[in-house]
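A quick write-up on the structure given underneath.
Left out: one protein chain. Kept in place: all the others.
And then chain A:
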């Protein structure tokens, strides 16, 4: 699963640790292998890896120091696929439910709906929205910092009812809190209206 470098940088830059006060992240033992550690991880890969993706809070607290790619080892830990598939099947059922949110764009006559669960990250989401609303805009959409000359900003309404700029928080956190999306003109983005 490819993750763009900009996503990776973005995540690292905006890393948040969330957890209930008083709970300590489990201490990760440092590798002592004399043959060299084979277990360095790529944080972004971790999030995308099916079956191993957890909330990013746990990921960040369990990180290795070296950001090298981790090889997926065949047949380890030694669990029969019969057992692995039993749980995967259940997980797949839960995930198949989908997370549909409305997407509105300023100036467009009608709204669209997308399933956030089919996207692996912000980049894919951006591209999908771009394709979807291309006919209504002259330039490319972008909700990310660092992209100059874009006419629009992608925002979303979160669980608390606040309108937020898309791209600040880790992807998993975003899709769990996003209620709807709005593609707004940059000219309006500086002073957001109280209601969409």
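Heads up, the rule we're going with is that a contact is a pair of C-beta atoms (placed from the backbone, for glycine too) under 8 Å apart; a residue touches a chain by one contact, two chains touch by 3 or more; residues count from 1.
Keep this in mind: contacts and distances are computed from a predicted model.
Per its UniProt entry, the chain excluded from the display bears the name "Transport inhibitor response 1-like protein", taken from "Prefoldin subunit 5", "Transcription initiation factor TFIID subunit 5", "Transport inhibitor response 1-like protein" or "Trafficking protein particle complex subunit". Chain A residues in contact with the hidden partner, per the touch definition given at the top, are 26, 29, 31-35, 37-39, 41, 46, 51-52, 54, 58, 62, 73-84, 86-87, 90.
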